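The other protein chains are all here in position, but one chain of the complex has been omitted.
After this line comes chain A, so read on.
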Amino acid sequence: MSGSVSIDIYIAILIMVLVNYFTRVFPFIFFIKKEPPEYIVFIERFFPAIIIVILIVYTLREIDFSLYPYGLKEIFGVFFTAILHISIKNYLISIFGGTIFYMALVQYL
C-alpha cells in the first residue's frame, strides 16, 4: 500500500520534529546568560543513567510477567546483550547479537 499514508501520520511526524528539536535547543535558550542552578547540574549529571534504565524496562512493557514463560526470554535477551557488550565492547556485535539471540528465542522456542 505504498503511497497511501493518512495525513495524520504527517501531522504526528511534524509534532515529533518540533518537540524533539525543542528538547535539544531548550538549554541553549534558557541558560545562555546565567549559569544553570545547582539542581539542574545535579539532574544533568545523574538523570541520564536513570532514564536509560527506565527505557529498558519501558521497551519490555508489553510482556506479561505473570504468564509462561514469565518474561524469561526478554530477561535472557538483556543478559545476553549485556554479557556481549561487557566482554567484546563492540556496539555492532552487542546490538546485532542480542537482537538475533532474542529473535531466535521468540521464533523457534
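Some notes on this structure:
One rule holds for everything that comes next: contacts are C-beta pairs under 8 Å (C-beta built on N, C-alpha and C of every residue); 3 or more make two chains touch, one makes a residue touch a chain; residues count from 1.
Heads up, the rule we're going with is that contacts and distances are computed from a predicted model.
Comparing "Dehydratase", "Branched-chain amino acid transport protein, AzlC family", "4Fe-4S binding protein" or "Nonribosomal peptide synthetase MxaA" against the UniProt entry of the hidden chain yields the protein name "Branched-chain amino acid transport protein, AzlC family". On the side of chain A, the interface with the absent chain consists of residues 1-5, 8-9, 11-13, 15-17, 19-28, 31-32, 36, 39-44, 46-62, 74, 77-78, 81-82, 85-86, 90-92, 94-96, 98-99, 102-107, using the contact rule stated above.
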